[in-house]
Structures are given as structure tokens and as C-alpha cells.
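Note that one protein chain of the assembly has been removed; the remaining protein chains are unaltered in position.
== subunit A ==
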Amino acid sequence: MEVFQALQRLHMIIFSQNVSPCGKFLAAGNNYGQIAIFSLSAALSSEAKEESKKPMVTFQAHDGPVYSMVSTDRHLLSAGDGEVKAWLWAEILKKGCKELWRRQPPYRTSLEVPEINALLLVPKENSLILAGGDCQLHTMDLETGTFTRALWGHTDYIHCLALRERSPEVLSGGEDGAVRLWDLRTAKEVQTIEVYKHEECSRPHNGRWIGCLATDSDWMVCGGGPALTLWHLRSSTPTTIFPMRAPQKHVTFYQDLILSAGQGRCVNQWQLSGELKAQVPGSSPGLLSLSLNQQPAAPECKVLTAAGNSCRVDVFTNLGYRAFSLSF
């Protein structure tokens, strides 16, 4: 029924996006559990029509919302309500695509299935780290599918993960307001930064939760309830505080800039010094994820896509303005 579909679209939230290994397709997952595959190459080409901005295929992936997605070189892994499923990129455009496998990490509680908020690939170990509602980080070996480790430490559910390549260490940020660093080899917590305890960046009226993390080996930027802050990891000190009032939900390093997005329409571009370089408005009232297509195989599809509290994915071909929007 048209009214019902219109209402669904109005209330859609796109939680996660991911680019295919060939760089030509973008997958987006929404709160109804659907995944849509858009063809970036078609939408960016010179003969793009209105239909190119619609998904090539949309399928029901999960029963609950699809909170996060990552891609290996052949698979798309999506996670939402308690389990992670894998799809073959080569098959995903065909109708009636079925998942390749699905796994559920061993949960303690059985009353409510905890969600999986973040997925992280560790290429050196060929494993996947899942973190979410049950406050643990689970590691799953991609070859065998077994869950090798469970890292405890957070007191409230985990929002985001980041990988520190050199060590290798995993950073996790959670609802309890702490950013914890874990060493994968010893499976132990190495460092804890409780952001809300630092007066410069804490914002009690927003809460203490850490919504987003990004790391560049020595440096880490995190945001959420507290202000968006750049940290020096070894000394655990906040070096730059970005003056953004709205809580940020996604942050990433890009070249010499920091891109962040969250409550509010705009994608913010920050200099490392803390100055706001640009604020580019998008079409959704709030943004939840940013995705940079840096796949070497498709240089013509090098775009920044942003999605959040609407059924639209904004495509920025040039960081200065929004070129167009793909929509579910």
C-alpha cells in the first residue's frame, strides 16, 4: 500500500554502509534489516538517470536492523541482531541471494539477544572481531568460523571498534564512556582511557558514551557524548578538542583531515589543529555513517558517502559539496 511504503521510507534509518572490493558497488543496511546494493559506477557515469540512483537489488538480510558491515576481498559481512552473516559479492546482485554462512557468538544471557554494533577485520590473523550488546569483544576466525577469544572489560555495551595496525591492538569505545585498548596476542586489556573524566572534553548533558573511534597508530580521535577529541595514545592525553556541540556518531582520518558526522546535517571537516575547515550539508537530518571509497580498482568511483536518519545516501564526489543522493 502506498501510504504504508511512504511511511516506511520516512522512518528509515541507514545504519551502515560498505564498499565492494571492486569499488563499483555500495551496500547499505537499514533498520528494517534490508540491505540494498547501489551501483556507484552507474550513478556516477555521465548517462546516469533517476533509476541509477535506486538500488540494483534490495533484499531482507536480517530480522533486526543491520548495524554494521565490513568487506573482505570476496565477502560482505553484515551484522545486526546477534548474528553475523556472510554474502558473496559475486552473487549478491542475483535475485534471491542467500547468505553463505551465519554465526552467532556465544552469549551469556539468553533473555534478550544482544546486538552487534561493530565489526572489525584483522587481516594479519584473518579474523573478525565483533562487539556489541553483551559488552564483550569476540574474535572469530574467518577460516574455521570458530570463536577464539572473548575479551571482557567493558561495563556497558560497546559502540565502536578501531584497529591499531602496528601493534596489533584493538580499540573499543562503549556506552560506559571508556576507550579500551586490547592486545590481540595476549588477549588482555592494555590501556583504558575514560574520556568523561577529562574535564576539557566531557559534556555531562550529553552523557558519557563513546559513539565513534578512529585511530592512526599514535593518535586516536573519539567522540560521542563527550566532545570530539584527538588523543595521543601513548600519553593518554587529549591534544585537540574540536568545538562541535552535537554528538558525533562517525569519525575517520582522511589524508590530513579528520571527517566527522553525527547529529546535524553536515559532514564536518577538521584540520588536525582543531579548526573547522568545512561543513558540508547532506540531506539527512542526522548522519550515522561515512564511507570513503578508496578501492584501487575503481578510481573513478572515489567518493565519500554519508547516510543516517533517512532513506538516502548522500554522495560527495568532491568533499566540498553534495553531488547527489542515492535512495532506497
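Convention: contacts are C-beta pairs under 8 Å (C-beta built on N, C-alpha and C of every residue); 3 or more make two chains touch, one makes a residue touch a chain; residues count from 1.
What we mean here is this: contacts and distances are computed from a predicted model.
Undergrad: Of the candidate names "Brix domain-containing protein", "Sorting nexin-1", "THO complex subunit 5 homolog isoform X4" or "Translation initiation factor eIF2B subunit delta", which one corresponds to the UniProt protein name of the undepicted chain?
TA: The chain we cannot see is recorded in UniProt as "THO complex subunit 5 homolog isoform X4".
Undergrad: Using the touch definition from the top, which of A:W87, A:Y157 or A:W182 touches the missing chain?
TA: Among A:W87, A:Y157 or A:W182, only A:Y157 touches the chain that is not shown.
Undergrad: Among the options A:P21, A:P168, A:G207 or A:G274, which residue touches the chain absent from this view?
TA: Here the residue in touch with the unshown chain is A:G207.
Undergrad: Would you mind spotting which of A:P123, A:G145, A:P285 or A:G320 touches the chain that isn't drawn?
TA: Candidates A:P123, A:G145, A:P285 or A:G320; residue touching the omitted chain: A:P285.
Undergrad: So which of A:E83, A:E99 or A:E115 would be touching the chain we can't see?
TA: The missing chain is touched by A:E115.
Undergrad: On subunit A, where is the contact patch with the chain that was removed from view?
TA: Touch with the absent chain occurs at residues 1, 3-4, 6-11, 13, 15, 64-65, 67, 111-112, 115, 117, 133, 157, 159-160, 175, 204-205, 207, 209, 211, 249, 263, 285-286, 288, 309.
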